[in-house]
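Attaching a single structure in structure tokens format; questions to follow.
A single protein chain has been omitted from the complex, and every remaining protein chain is retained in its original position.
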Amino acid sequence: MNAPFFKYALFGDEMSLVVAFVIGIGFGFFLERAGFGNARLLAAQFYFRDLRVLKVMFTAIITAMVGAYLLGRLGLLDLSLVYLTPTFLVPQIAGGLILGAGFIIGGYCPGTSCVSAATGRIDGMVYLAGMIGGLLGFAEVYPSIERFTKITAMGQITLARQFHLSYGFLVFAVVLMAFGAFVMAELAEKFIGGKEPGPGALLEPVRTFTPVRRFAVVLTGLGVVALFAGSPYRSALAQVDTKQLALDALRAADQVTADQLADWLVEGRNDYLLVDVRDAQSFAAYHIPGAVNLPLSGLNHDFAQRNERVVFYSDNAIHTAQAWFLIRSLGFPSVYILAGGLETWQEAVLYPRAPAAGAAPKDQIDFAKRMAVAKFFGGSARGATSEVANPVAPVLPKLAPPSPTAPAPDNAQPAKKKKKEGC
Amino acid sequence: MNPYWAGFGLGLVLLASFVIMGRGLGASGAFTTAVATTVHAIAPAHAEGNAFYAEYLGDGATSPLKDWLVFEVLGVFLGGFLSGALANRLKFTIEKGPRITNPRRLLLAAIGGALMGIGAKLALGCTSGQALTGGALLNLGSWAFMMCVFGGAYGLAWFLRRAWL
Partner (left out) sequence: MTEFTLYRHNPLLDPAVHVWGWEIPVYLFLGGLVAGLMIIAGVRLLIMRPTARQALVCCTVGPLIGLVLLSAGMFALFLDLSHKFYVWRLYLAFEPTSPMSWGAWILLFVYPALLANALTHLPEAIPALAKRVPVLVTISDYILARPRIVVGIGLANMAIGVALGIYTGVLLGAMGARPLWNSAVLGPLFLFSGLSTAAALLHGILVLTTPDDERPQFADFLLSMVARWSQARPLDTRIAPTLAQADNSFLTIELGLLGFLLIGHLTSTAVHQQAAGLLLTGPYAAVFWVFVVGLGILVPLVIQHLELLHRIRHTIAPSLLVLSGGLVLRFVLVAAGQASHWATALP
């Protein structure tokens, strides 16, 4: 199983929106079930009358945390592909304080105001309108505060990495802390809010092993497992399945032909990463449009997302093969080699050879297409007899600024998506 | 519903989002996209010149409203409605404390919403996108953010007791 499914292209962008809708239904359902459509219940949190917000939020956090941890540890979920919002510490602290103020003044947060509006709460609708006003205002002043929003950038970083603690230990600590907080919360409800622990509370005054207590014990147990199980992130050095590698190499399933790659480039596909493993000098002289330069020595486990399709090429078949093996052994599942390397690219794509005069019509049509492709990449066709007439090997086109007449090779640069992934 | 079971359900939804999509839940981003799209429809040049809007408008190949969070929030509305209908909680009313008038409560709601919009964009996420999702992934910034949300709210709670108690 390769999870996250979307990142391994199990379904496309369109289907992801359908998934979003279904997940949203679940999210909204449980938010409403938790009583979060009611501002009074939410605000009661901050007067110790009903600490529902804390209980729901932390139960959700530890459930998802332990689940993600276990799936990651078992190798079912690649946690490095789960999007982690980058940390900007100071803006986030400021934002948190403002958001907290908004929470107690308005009584909702964005998600809960949606369910409150959906169940007919007029204050929830007004709150949403206010939020849209706030967003508009923020957007208008954004250019002048943009620098502030980008200070103390720390990148995508977890607590474990920042404090050099084991991830498993943190999972255990958070679970323990959460249950401690729940017990404290129930005590606070009892002594400050005057609410006796009812059925389903952890401190329910019965001696039986209630379902909630059983749930707490199971989660704590899983936390103890986490304590000893180590990091859920796939280790950089995955085990090499030599047999699988050999089979892939034998079937040539790991090769992309020059024509195929040319088609991808012409179509403007952006679901792969083209890597040139030659040195920077050769790269500067000529490279296939859209390629990035990464000499063999620069390959390591975080040069690309692990779900990325990677295509290697070089003018040295051995280097390409070595790069392929290196990256395969780092646990990247889809790594390809440009068959024949730059030489074939040049022969087949840039300077295709015209068929002989009496060739079959199919070859003629084929050649017309090749000619168009060659022109797209700034090359040209060779005559059928060029071997005799033109003994000089065709030179690679220079990387000149695109002239208005010839289609610029830069057209073929894969268009990367610009939309952001976070909240 | 018992808050622990509601939280458990919420956690499973979040986990499903991790496993299926490789991302967490969110809410405020959908509204930002909607705002950016609206501004872009009214004043295209203004929206494209603003780095904040431009980030939410995408490359123009598809409609910016065809966004993961937009569809997710659509589902949130529906899920909330279904749950409220099944529990017979559908009612056009204003939730407020007994000592505050309706107009004041609505004014406070609007102010709170505006603050929430500003805070959520400053912090790159709201309680769902940051605290819940980032919390479960042990994200450093999310935990700092979460503590500050509780801190900010508890700090102001005493001044707003007339609104709620």
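Residue numbering begins at 1 within each chain, and the chains themselves are lettered A and B in the order written.
Here is the rule we use: a residue touches a chain if its C-beta (ideal position, glycine included) is under 8 Å from a C-beta of that chain, and two chains touch if they have at least 3 such contacts.
Values in this document were obtained by computation on a predicted structure and should not be read as measured data.
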{"item": "Among A:6, A:21 or A:69, residue touching the chain not depicted", "value": "A:21"}
{"item": "Candidates B:12, B:54, B:90 or B:156 - the one touching the absent chain", "value": "B:90"}
{"item": "Touch criterion as defined above, residue of B:6, B:78 or B:123 at the omitted chain", "value": "B:78"}
{"item": "Missing-partner contacts on chain B, residue numbers", "value": "62, 66, 71, 74, 78, 81-82, 85-86, 88, 90-93"}
{"item": "Touching residues (missing chain, whole complex) on chain A", "value": "12, 14-15, 17-18, 21, 120"}
